[in-house]
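Here is the structure we will look at.
The other protein chains are all here in position, but one chain of the complex has been omitted.
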Amino acid sequence: MTQRRAEVEAQRIAEAAARAMLAGDQISRAFGIALLAAGPGHATLAMTVGEGMLNGFGTCHGGALFTLADTALSCACNSHNERSMAHHCAIVFLRPAKPGERLTAAARESSRHGRIGIYTVTLRDGAGEVIGEFFGHTRLIGGAVVAEPPPQ
Amino acid sequence: MTQRRAEVEAQRIAEAAARAMLAGDQISRAFGIALLAAGPGHATLAMTVGEGMLNGFGTCHGGALFTLADTALSCACNSHNERSMAHHCAIVFLRPAKPGERLTAAARESSRHGRIGIYTVTLRDGAGEVIGEFFGHTRLIGGAVVAEPPPQ
Amino acid sequence: MTQRRAEVEAQRIAEAAARAMLAGDQISRAFGIALLAAGPGHATLAMTVGEGMLNGFGTCHGGALFTLADTALSCACNSHNERSMAHHCAIVFLRPAKPGERLTAAARESSRHGRIGIYTVTLRDGAGEVIGEFFGHTRLIGGAVVAEPPPQ
Partner (left out) sequence: MTQRRAEVEAQRIAEAAARAMLAGDQISRAFGIALLAAGPGHATLAMTVGEGMLNGFGTCHGGALFTLADTALSCACNSHNERSMAHHCAIVFLRPAKPGERLTAAARESSRHGRIGIYTVTLRDGAGEVIGEFFGHTRLIGGAVVAEPPPQ
């Protein structure tokens, strides 16, 4: 394969893997999480804060913000078509998110070595302001996410 | 107040605060999160892994596990009747949780100083095996969780 | 072995392992880190903040505080005589430590499963006030820390 064809193929695989991760993800479906973009080592998702996502203070539950970030991580860390799961994650909540806000989570790969991958995810509100930052450490669990076509 | 009466009052307040946090928490309600125990600086909650909580690999979504731990944190860090929110949290996923499993999250206070509290939360499966550990750093946000009766 | 003898032996092994970890640790020696107590799954160390440990603001460098906590972790996670290393750690700095202060770090095991152990370490100043909290996730790396006597 030429480099250009390899890049096109890596992009196609990353998009298919992200769609596959989301297709089987029941919470993402319930929360209306949508895929905005995906590629090798990255993914951006969006979610609107619904009434069903509020905590006892009337702002978006940390669990919903974590779910959005973790799902973006999941799309990014599976983008190389090697099944991978979050192992250890940290999240900083910088500002509360209110009902009706359209949030995005952009996951980017910092490094991959052996079975371990390191990712950061930035959470933003509708105005583009950062409301949280997430640091994810993933591990390969064996197997492929999507079937690959035979090399030609 | 005698020490004994102060302890009884602190316990009553902690239980009322935990119930208040859960009463307004829409995700906890949707996930069927139940309060097993609460007291000053601690809280234990339970949740059964439902079909709606699964990720693309068919195991409990990290977002649901985080939500359970974060909600236990929320009950524990508000137990002194000073409104408090998670600021920075870390979670380690040790073993996947399967559909139908009854999970518990036990939050305990490590320290409180000024506006900051530090908590650990242990996640266990139905057999009592640890499936995750959570480290939460909270901040006071001002105000009380529940109205206190006038001291007598 | 009776249970009592097993406990005595576990305690003896934990103390020997902690001493062995510190004996080969050059930074702990340079920082004057001392072992106060050790046992199965726990260890408490002490260190006095020296002029050589200060940062650009004249308080104890976060690297020295981390070193003290990480060394306590190391004694605790090797206390079962299975060689183990820190894999992922988090530290919260609650208050600065000043030159001349005698600090302690108390590490306790939260859980162990398979190759992974989870520990918390509390850092206190000379007055016993908490100045930091540390969360450590360790992995077994194979081999024993100290030679065990043959069972009798």
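Some notes on this structure:
Note that the chains are named A, B and C in the order they appear, and that numbering of residues resets to 1 at the start of each chain.
One rule holds in what follows: a contact is a pair of C-beta atoms (placed from the backbone, for glycine too) under 8 Å apart; a residue touches a chain by one contact, two chains touch by 3 or more.
Remember, it's a predicted structure, so these values are computed and weren't measured experimentally.
The absent chain, not drawn in this view, touches the displayed chains A, B, C throughout the complex.
Screening A:30, A:118 or A:140 for touch with the missing chain picks out A:118.
Touching the omitted chain from chain A are residues 88, 90, 92, 94-95, 110-111, 113-114, 116, 118, 120, 122, 129-130, 133, 135, 137.
Taking the whole complex into account, chain C touches the unshown chain at residues 20-28, 30, 51-58, 61-64, 66-68, 70-71, 74, 83, 85-93, 96, 141. Counting the whole complex, the residues of chain B in touch with the unshown chain are 88, 90, 137.
Everything that follows uses one rule, which is that only the chains that are shown with their structure count from here on.
Using the average of C-alpha coordinates as each chain's centre, A ends up farthest from chain C. Chain A and chain C have Cα centroids separated by 36 Å.
Per-chain Cα centroids separate chain A from chain B by 25 Å. Averaging C-alpha coordinates per chain places the centre of chain B 28 Å away from that of chain C.
For chain C, the set of residues touching two or more other chains reads 88, 90, 137.
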